[in-house]
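What follows is one structure encoded as structure tokens, with my remarks underneath.
Every protein chain of the complex appears in place save one, which is left out.
Up next, chain A:
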Amino acid sequence: MKPAPFAWERPASLPALLDRLATAPGSVKLMAGGQSLGPMLNLRLVEPDLVLDITGVPELRQARLEAGTLVLGACVTHADIEDGRVPDNTGGALRRVASAIAYRPVRNRGTVGGSLAHADPAADWVSALTALGAAVEIAGRDGLRTLPLEAFVTGALDVALRPGEILVAVRVPARPAGAAWGYVKHCAKIGEFAHAIGAVLIEPGTGRGRAVIGAVEGPPLLFADASPLFGGRIGPDFAERFDPGAADAALHAAGMADAVARHVHVTVLARAVAQAAEPSPQSLPEAA
């Protein structure tokens, strides 16, 4: 339960970090809060030669609104979002998700960027931020690029980072006026990784909607246009129009062969839809 030996460095600027990432010999792992990588190191599932601590870089520890878009530095923690230390452009949606991640001692160090780069399919941010239409900013020595989150997460624990690149920020668009939000996860024990996640962002006024079925075996299943889940049309009566059969068929088509697993995921998505239809403000979920 002790990690294999590794060297530790903590660059104080992004250029220094990128230089080190590009030139360091051997295997290198980036670490932010270490709440996902830490267990893997302790279990010796990961044995890097060098751990680069990215928390010394000031711009990774900032949050700001840019023309309505929330830009969260990679090292902003779940607790920072839970406690309201960052601006909110999602009507409390981010705060509700953050407050139910793992346990408070984990949220005090675990970061939004680390969670996305780790890309555990059962992690909250992977699904919630995909449903909210977030994008990630990626820095390399050649400059910045931006990817929609659904293009960033490519598989279980697999992301589109190229060698020498680092996720520096998450861009969360403002929740549209009148948009309803529902986020439900199913855990057998509070704080553990979810067995199923459902997330919906529904605009009854415009007929638009996004839905995500998460905690599946690969990247979350995204319905960029959720209307097929609602009989082809999204309106103020969306909750009554939700079609579990359409969600089940989509999961089946995505390769989820186990009927029980499909049932659990469809049920959790239905609960997220029902939650979105509740009058706001919604209460904070119970969180450790």
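We adopt the following convention: contacts are C-beta pairs under 8 Å (C-beta built on N, C-alpha and C of every residue); 3 or more make two chains touch, one makes a residue touch a chain; residues count from 1.
Assume contacts and distances are computed from a predicted model.
Trainee: From the names "MoaD/ThiS family protein", "Efflux RND transporter permease subunit", "Dynamin family protein" or "2Fe-2S ferredoxin-type domain-containing protein", which one matches the UniProt record for the unseen chain?
Mentor: Record says "2Fe-2S ferredoxin-type domain-containing protein".
Trainee: Using the touch definition up top, pick the residue from A:Lys29, A:Arg95 or A:Arg271 that touches the left-out chain.
Mentor: A:Lys29
Trainee: List the chain A residues touching the unshown chain?
Mentor: Against the missing chain, chain A presents residues 1-8, 10-12, 25-26, 29, 31-35, 37-51, 53, 55-58, 60-63, 73, 75-77, 79-80, 83-86, 102-106, 108-111, 118-119, 121-122, 155-158, 189-191, 193, 216-218, 255, 257, 286-288.
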